[in-house]
Structure formats: structure tokens, C-alpha cells
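Read through the structure below, which is laid out as C-alpha cells, and then see the notes.
A protein chain is absent from this complex, but the other protein chains hold their places.
And now, subunit A:
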């Protein structure tokens, strides 16, 4: 992981429904980075702070476990 980057984790076990902010996207705090799907609902995973998305660690359609890293974000 890059120096000073934040890792964003899945807080639930779910399927990756959509990448909302591909690598390089500048996001504001609380803006969705990845959207998961669980119990037929879209559950956005929000940026904990504003920054640039460095890397996506998952792909759309992939199943992720609780606690799995999804993306990295640099302030």
C-alpha cells in the first residue's frame, strides 16, 4: 500500500455491484467509492475523507467478505 494512503474495507459480506469511483477519481468525504449489493439493496461504501482513489482492489460482480480491503485512497 502506498505511503499515507487509507484502505477502505467492506463492512459487510456482499457482492460488488458497481465501482462508483475508479482509480484516479477525486472524491469528497462520504462520497461512494464502491457500491455493494446485499439483501437486494445497494450499499454504498463511502470515502472516510476526501482524496484521490489510488487503486481498486476488487471488480464488479466479485463476492467480498466482511473486512476485505476494497480500495485505497490518498488525502
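Structural remarks
Please note the rule applied: contacts are C-beta pairs under 8 Å (C-beta built on N, C-alpha and C of every residue); 3 or more make two chains touch, one makes a residue touch a chain; residues count from 1.
Going forward, contacts and distances are computed from a predicted model.
The UniProt record for the undisplayed chain lists the protein name "Methylmalonyl-CoA carboxyltransferase", from the options "Cytochrome C oxidase subunit IV", "Methylmalonyl-CoA carboxyltransferase", "General L-amino acid transport system permease protein" or "NADH-quinone oxidoreductase subunit M".
In the full complex, subunit A contacts the hidden chain through residues 11-13, 38-44.
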